[in-house]
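All protein chains of the complex are present and in place, except for one that has been dropped.
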Amino acid sequence: MSLDRRQFLKIAGISSILGFGASVASATHTIWQKGLEPPQIEPNKDGLIAKRWAMVVDMSKFKTEEDIKMVTKACHQTHNVPDFRNPDGTVDEKFEIKWIWQEPYERTFPGEENQFMSEQIKEMPFLVLCNHCDNPPCVRVCPTKATFKLSNGVTMQDEHRCIGCRFCMAACPYGSRSFNWTDPRKAINAATENKAYPTRTKGVVEKCTFCTERLQFGKMPACVEAAPKGAMFFGDIEDPNSEVRKIVTTQLTMRRKPELGTGPAVYYMIGGSDHA
Amino acid sequence: MKLYDGGKILIGLVVFLAFVLFPFYNNIGKVNTKPDPKTDTPEIQEWVKINGKKECVESKEFMQREHMQLLNNWRDAVVRDMYRVYVSTSSGKQFNMSLQNGCLHCHSNKKQFCDQCHNYMAVKPYCFDCHIQPMEKEENKS
Partner (left out) sequence: MLEKAFEGGKSYWAWLVFLGALALIGVYYYIQQFQFGLGLTGLNRDVSWGLYIGQFTFLVGVAASAVMLVIPYYLHDFRKFGKIVILGEFLAISAVTMCILFIFVDMGQPMRIMNVVLHPTLNSVMFWDSVVLSGYLAINLLVGWVTLSADRKGVPPPKWIKFFIYLSIPWAVSIHTVTAFLYAGLPARHFWLSAVMAARFLASAFAGGPALLIILSLIVRKVSKFDPGKEPIQAVGKIVTYAMFANVFLLGLEFFTAFYSGIPGHALPFKYLYVGLDGHAELVPLMWTSTILAVLALVLLVFPSIRKNEGLLALACGSLFISLWIDKGFGLIIGGFVPNPFEEVHPYWPTMPEVLITLGVWAIGFLVLSMLYKIAVSVRERMAGIEIEH
């Protein structure tokens, strides 16, 4: 049988495609190997469980600037959040990474302020963080499910999977997300970092995770622990006996931009309370 | 027989050889010792005191072959499915599924352990871009 050049090339081409396809198929077998399942893996028996974690913040219980700083420091210290500064010591707003921080009233609830409000009220500090929305736009847009909802209501971040496309940052109505524009380790003090928690690397998005790693070991989120008594509540809002549920049912609370339908899980108490 | 385009062919051949032989001539003179991972950290010695023998999450043979896949599975189980505890198939013991606080708690000597095989195989896992590696202890430096 004599082959002309054309037929030879055709056969060679098809064989290569088949061969390549076979190697891809065998590789995918490795990639799509079954993961681990119970009983080989278990949750930690001390872990806190909830149907839907929620947070209530009572800003009236923060008496000083220091009270607020304790909260943001606790979170950022626990999670090795880098602290990028300009040469003059001010915060570098380009590289800045923040999971929880304070904003004045008029920025936390833009549009709620009126022209007759005193400057004092407009400037009243509020703690802002990821709202762990019920209907999160960030989860909706993420192309790799690097940000996703856990079954306990937390909007979680998988730093291993994030491709750094920043679509979630465009989608978040609350500005809760930060991107690592460069290696964060440049702005982390290795002497004081938390050795029990990883850092992130350049090119991924990060945000508050409601301290999932602490909840798994039976601990409250770092911010809640560091807050003054009665300033921050954290619990299962689906549990009728939880503090957060009681507050939200009986007191006046507000959430940020509720008209967008995101269903935030962070409630701000209005008028303060006697809850301690 | 005349070699048409002989000049171009010769240049192409030289470029090809330069690429293909690169790993060889680039490593001339470099010493490549057999990996010798050390498992005698203070933490492992502590474990031996309590349990009587050296014992990892799974057997040495399993870990050598599968620790990459195991870590991937741990990652998904912990981050995505909220699990925390791994039950060893070889010993039935429970382990905290954590690279930084589990594996690296005992294997606290990255240079004498992890790097030994990784350097030999020219593998650069980027786990340590994020997961903080244990501080090198002065005593272990030899």
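Which chain is which? They are A and B, in the order written, and residues in each are numbered from 1.
Please note the rule applied: a contact is a pair of C-beta atoms (placed from the backbone, for glycine too) under 8 Å apart; a residue touches a chain by one contact, two chains touch by 3 or more.
What you see is a predicted model; the values in this text were computed from it and never measured.
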item: Neighbouring displayed chains - absent chain, whole complex; value: A
item: Residue among A:I100, A:V204, A:A222 or A:A265 touching the omitted chain; value: A:V204
item: Residue, one of A:M59, A:I100, A:C172 or A:M269, that touches the chain absent here; value: A:C172
item: Option touching the unshown chain, where A:A146, A:A222 or A:M269 are the choices; value: A:A146
item: Contact partner of the left-out chain, one of A:R107, A:K219 or A:R255; value: A:R107
item: Residues in chain A touching the chain absent from view; value: 31, 93-97, 103, 107-108, 110-111, 137, 140-146, 161-167, 169-175, 178-183, 202-205, 257, 260-262
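By our rule, only the chains that are shown with their structure count from here on.
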item: Chain A-chain B separation of Cα centroids, rounded to whole Å; value: 30
item: Chain B - residues contacting chain A, complex; value: 69, 73-77, 79-80, 82-87, 89, 94, 96-97, 100-101, 126, 129-132, 134
item: Of chain A, residues touching chain B in the complex; value: 30, 33, 35-36, 38-44, 47, 80, 148, 150-152, 156, 158-160, 193, 195-201, 212, 216-217
